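To start, the structure itself, in structure tokens.
What you see is the complex with one protein chain gone and the rest in place.
Up next, subunit A:
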Amino acid sequence: MTLPQASSFAPNVDHLFDTLLALCTLVVVGVFTVMIVFCVKYRRGTSAERTPARSHLGVELTWTLVPFVLFMGIFGWSVHLWIRLRTPPKDAQPIYVVAKQWMWKVQHPGGQREIDQLHVPVGQPIRLVMTSQDVIHSFYVPAFRVKQDVLPDRYTELWFTATQAGTYHLFCAEFCGTDHSRMRGEVVVMAPADYARWLQAHAGIGLAAQGAALFRRLGCSGCHDPQSGVHAPSLENLYGSTVPLSDGSQVLADERYLHDSILLPKKQVAAGYAPIMPSFEGRLGEEDVLALVAYLKTRGTQTEKPE
């Protein structure tokens, strides 16, 4: 039984793992051999030569510096991979995940919804935007070698490119209460054509369209539409731009920023505006917020086309 290598990271991660494993095996075998030889040769009663002990600075320095250099090598290699693991490419397709005790809810931009399943195509970078409705969970797909904690009230991201069609296990890796070990699911990786068919068959009202409806129903448009009399920022072209804040700092308007602007508007107030926007904390579920975020992203963006 070996773990499948089903993402573009998997072979790289395994390569590092195998190298480190080989190195460690070498050290273990080396030290054990030396220990055993000493234990046999210098066991009580043998006639081996035994001169008084002396410490050698050179020896000490050698076995301080050699491990240090090796460690730094492994560290560098690992950081190189790590930065890649943490930097999703611009063209990655976002899919939204909401975790709750004890299930995974997935929403695709086209309105497709799934529970404890995630369908993705081969070869397309996927970026998961994740949040939790209650406690901390962790999205873990061993076959992809990826894992990311999913936090309440905050977005975390995880990206991967699946390389092999098939069905892979999805686990919750952070202890989250009674049924933690049942918070499992599967990731179904499909050939692009199959995936397109799957999307078609499961299409619903697009996420952005749901968000647009919410935007009117919740009265956001009452302040944010250009025609409205309220002094509130236009949300055109907001996503992906840099927003100056009233405290003088700047922030990149990513999903997390949009999320927080809706639920915790007082946290970061846009420069030049009064902090009059009401908080929607407690009135909106994370899935509604995701729909709003998806909608705001379509109002002109630097990176993604409207759907």
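In the analysis below, a contact is a pair of C-beta atoms (placed from the backbone, for glycine too) under 8 Å apart; a residue touches a chain by one contact, two chains touch by 3 or more; residues count from 1.
In this text, contacts and distances are computed from a predicted model.
> Out of "Cytochrome c oxidase subunit 1", "Lactate utilization protein B", "Fumarate reductase iron-sulfur subunit" or "ABC transporter permease subunit", flag the one the UniProt entry gives for the chain missing from this complex.
Hidden chain, UniProt protein name: "Cytochrome c oxidase subunit 1".
> State which residues belonging to subunit A touch the missing partner chain.
Residues touching the hidden chain, for subunit A, are 1-3, 12-13, 16-17, 20, 24, 27-28, 31-32, 34-35, 38-39, 42-44, 48-53, 55, 59-60, 63-64, 67-68, 71-72, 74-75, 77-79, 81-83, 85-86, 101, 134-136, 138, 140, 142-143, 145-149, 151-154, 156, 169, 171-182, 281-282.
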